[in-house]
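For subunit A:
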Amino acid sequence: MVDIVFIVLALFAIFGGLGMILFAQPIYCALSLIVCLVALGGIFALLSAPFLFMVQIILYAGAIITLLLFIIMFLNIKDVNLPDEPNKVTTIFVGAALLIPFNILILKAFSTLPNKPMHILGKDFGSIHSFGIELFRGWLVPFELISILLLAALVGAVVYARKGSVDG
Partner candidate 1 sequence: MDFGILSVIIFLPMFVAFSMLILPVGAKGTRNAAFLTAIIIFILVCMVYYNFQLSGYMQFREHHRWISTYGINYSLGIDGFSLIILMLIATLIPSAYLWLWDGRTKGYWVSMLLIQTGITGTLFSQDLILFYFFWEGMLLPVFMIIGMFGTGNRVFSTIKITVYTIMGSLFMLISILYLGVAFFYEFGSWSFALNDIVQITTLSRTEELWLFAGFMIAFAIKIPLFPFHTWLLETYSNSPTGGVFLLSSIMAKLGVYGIVRFVMPIFPDLYKEFAPYFVWIGIFGLIYFGIAALMQTNIKKMFAYSSASHLGFIVTGIFTLNVYGMTGAAFLIIAHAMATGGLFLLVGKMEYNLGIKAIPALGGIAKKAPVFTVFFGIMLLCIVGLPGTNGFVSEFLIILGTFGFSPSAGVVSALTVLIAASFMFWMFQRAILADNGNDVSQMKDLNFKEIVGMLPLAFLIIAMGVYPDWFFYKIEPTIQHYLVDILEIRNY
Partner candidate 2 sequence: MADSLLSYIALAMILFSIGFLGVISRKNIFIVYMSIELMLNAINLIFISLGRYYETMVPQVMAMIIIAIAAAEAAVFLSLIVVLYRRKKSLDSDIFTVLSQKDAHE
């Protein structure tokens, strides 16, 4: 049962990803990405990470991609503005070929880890409670740093988004 769920979700994720890189229209791509991300969220849940499942749905599918869609709409890109991409598929195949050794390498390395059952753990694991405790006990520094990172990104976004005096 879990296997089937996993396979279905994995297929959704993969096809979502493929759709993202294959569709010409950005809007379709964004939608494919949402499919992919939601499927991934499902897999997170399979991996006993309910909090992250939630975050994935809300933050990614909800916020970031919505923002993306908003900007796509906002820019109102017409078909003529879309770049012509004749070599797309060729590049993908060549790139895929080049990525094979990389993937083999990584899978080979992971196969050295001993096999362990991966069924869903109890309620406590992955819950917001245990998550919060881990975050604030052990990972305060990165957490605080994230805030500074976001501040910096904020300043950057402001700088870019602000209309320059000679902008055009």
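Quick note on the criterion: a contact is a pair of C-beta atoms (placed from the backbone, for glycine too) under 8 Å apart; a residue touches a chain by one contact, two chains touch by 3 or more; residues count from 1.
In picking the candidates, the idea was that all candidates are chains of the complex that A comes from, given by their letters.
Since the structure is predicted, the reported quantities are computational estimates derived from the model, not experimental observations.
Asks: Out of 1 or 2, which chain touches subunit A when the complex is considered as a whole?
Replies: Looking at which candidate touches subunit A, I get 2.
Asks: In the complex formed with candidate 2, which residues of subunit A make contact?
Replies: Residues 2-3, 5-7, 10, 13-14, 17-18, 20-21, 26, 29-30, 33, 36-37, 40, 43-44, 46-49, 51-52, 55-56, 59-60, 63-64, 67-68, 71-72, 74-75, 77, 81-85, 87-89, 91-92, 95-96, 99, 102-103, 106-107, 110-111, 113, 115-119, 121, 125-126, 130-131, 133-135, 138-139, 142-143, 146, 149-150, 152-154, 156-157, 160-161, 167-168 of subunit A touch candidate 2 in their complex.
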